[in-house]
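With one protein chain withheld, the remaining protein chains of the complex are depicted in position.
By written order: A and B. Residues from 1 in each chain.
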Amino acid sequence: MNFDKIVKQVKKLYGVDVTVKEDERSVFLAGRCDNWADVVAIGKMFVTEGKHVVNDIVLNGYVEQPERLPQLRDNALDGTQWDVVVIGGGISGCAVARELMRYDLKVLLVEKHSDVARGASGANDGMVHAGIDLKHQCLKLKYGVAGNAIYGDVCKELGVEFRRSGQYVIFDSRLIRFFAKGTVKRASKHGIPGVRILNKKEIAQAEPSVKDFAVGALYAPSTGYVSPYQLTIAYAENAVQNGAVVSLDTAVSQMDVADGKVARIYTNRGSFTARCVVNCAGVFADKIAAMAQDRYFSIHPRRGTDLILDLNAAGVPVQTISMGPSLKSVNKFGKGSTKGGGVIRTVDGNYLLGPDAVEIPDREDTSTSMESMNNVFGKHSGVCPTLKRSDVIAYFSGVRAPTYEEDFIIERSSKVANLVHVAGIQSPGITAAPAFSKDVAATVVEYLRSAGAEVRPNDNFDPIRPRPVKASVLSDEERDRLIKSDPDYGTIICRCEQISLGEIKRALRNPLGVMTVDGVKRRVRAGMGRCQGGFCMPLITKIIAEESGRDITQVTKDDEGSNIAVGKIKEVQA
Amino acid sequence: MEMVCIVCPNSCRMTVERTDEKVTVVGNKCKRGESFAVNELTNPMRSVTTCVKTTVVGYPVVSVKTDGEIPKSKIFEFMSLCDGIVIDKPLPIGSVLVDDLFGTGVKLVTTTEMEDTNE
Partner (left out) sequence: MKYDTVVIGGGPAGLAAAIKASDSGASVLLIEREARLGGILKQCVHDGFGVVRFGEKLSGPEYADRFIKELKRTNVQVSLLSFVTRTQKSQNGYEITYVCRDGVKTVDCRSVVLATGCRERTRNGICVHGDRCAGVYTAGAAQNLVNVLGVMPGKRVVVLGSGDIGLIMARRLTLEGAKVAGVYEAKSVPSGLTRNIHQCLKDFDIPLYLSKTVTRVFGTSRLERVEISDVDEKMHPIAGTEQLVDCDCLVLAVGLIPENEIAREMSVPLDPKTKGAYVDQNCQTKEDGIYACGNALHVNDLVDYVSESGETAGVHSAGPVCKRDLKPIKTDGKLLYVVPQMLDVNSDVSKVVMYFRASEELSAQKLTVSAGGQTIFTKTYNKLLPPEMERIVVDFGKATTDGITVRLEDK
């Protein structure tokens, strides 16, 4: 294809000289640029049907942040041989590992952090999308709709709470006629169930907080909510229950490629072989592809910030609501890459406001900023006019991993025979994972069989991961019985979320062997309440020391090196 | 000179003047302010509170204090001394750990009632 016209346009718009190369899969861009947003914008200009963009335009003056790698060095995995190695412990990797366990396979999942769900899978709003915003056929739509349909069953199997309480897109003008009607028609075509338009009276009834300005709403009943990190953890735990090995603090540093296959994988815990490799490396998926000499797409990190609202704030909505196009905003509609958002009622009963979408060069920069907080508030608070800035009690950021084509890449490599990519997974990745993980497992098995391996079903596969006990939601009688069976369930450690010692001890005996303060937090929500761990963090640190047999000074918040304490008193010198 | 009395939370702001052998104090609400000011000019003294280690279950450390004032200049020496103390059995509150700190007659005592429990 001739890119001259676009190259000229880039020069005109951004003053950047782009060199373009092309092969059968991708368009490769090179050049130098002064602004990261421009680098991304230029990359997008070269997106063409059927080709991927590899964007090597360099940001002037930017020193790429070194990847955060575990310091641990051992030989735990050295010389091992696996049927399948999954790289990355986010929702994709964990779901794929679990689905692979339906077969009699030796599966290893490696994750560089000390727990799973540490990337975008652990820092998003947990919305299980209906798919109403996706306009055209694409993998996002295909797997999003398919994933949504099976969500209830998957969460039931994995013992994870899921609530299908729908979403409402609020309209305050006659634009509802154009936008909402089109969406309803499209949803029906795409097989999204139950999408319909609510009139003024109906929306006022469903969501009284908008009655003063809503003329109607678009209602998608199939939208649901899940704790994204608890689902990821549940997938990983069920994989381990069924025989998979999850190796944490394990980062892939290098690969040998021979005869068009990944021959050997090198990590900080030794090197090993795999008959098939699945790349679920999130924001590093393109780096892993490059290690396998299979670089044909680029990930451009995009950060999103969500704000957590005070449950007691005045006028917070009952439902998940967002603002549809209005006469005031219609000119801006369609700009930016985050769809929807708004006030989201999470499965834990919290209210989130967000997210935003900021292109950033550093793949691991999950820091929050005043600017993002202001942006998110400005962007989404319109749907809830009584909301005040002081109603924001906490906030977090995650980094999405989109490709320039903005669709998932879920396929076996056409260059490296034993490599399967699960890349570009961004929203609605949480929604889609239950569906695409099944296809990925099938692709892997198909390949292994085609390569001469005999792959039998795993007759002992148990899809059920027991649901962790949550004592605070039990009836008094049930709770009393539980405490009588184990008094630790009667000792409350996290007072804000009412989490007992029993629940924390159980969380510490998790199949992944994660024994960190944040690991406990992700599993049972201890420390997520209004005091944000001020009261329970020291206690949980002590409990972890006791349960793990480690010295209290060795207990970490999260990854290695994040020790809560720097030493015993009397033994520390500044 | 201006001085703040630290004897009690009243934090009296005092004006202290030293003429030859005499010290005059203005602004103190009670007598303790005057003696504090005099001491502060000649030999500043402080009570110190800290913790010492224990081997008793449920008490990684236990709180202690000087039951009177020790010279301010000796505070870090005092801390080093505390570093070396390890309590090996449950002690009632007020137990004396060191009889005479730096020849002042001031004692080091525990300030927590240690219960003999297995938590």
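Structure notes:
One rule holds for everything that comes next: a residue touches a chain if its C-beta (ideal position, glycine included) is under 8 Å from a C-beta of that chain, and two chains touch if they have at least 3 such contacts.
Not measured: the values here are computed from a predicted model.
Shown chains touched by the hidden chain across the complete assembly: A, B. Screening A:N55, A:T183, A:T366 or A:T443 against the full complex identifies A:T366 as the residue touching the chain left out.
Contact between subunit A and the absent chain runs through residues 68, 308, 312, 366-370, 373, 392-396, 471-472, 476-477, 479-480, 483-484, 487-488, 490-492, 495, 498, 500, 530-535, 537-538, 541-542, 552-553, 556-570, 572-574. Along subunit B, the points of touch with the absent chain fall at residues 4-11, 13, 46-51, 53, 58, 60-61, 63-65, 72, 75, 79, 93, 111-113, 115, 117, 119.
Here is the rule we go by: only the chains that are shown with their structure count from here on.
Each chain gets one centre point, the mean of its Cα atoms, and the points for subunit A and subunit B are 54 Å apart. Touching subunit B in their complex are the following residues of subunit A: 552, 568-570. Within the complex formed with subunit A, the residues of subunit B that make contact are 51, 53, 60-61, 82-83.
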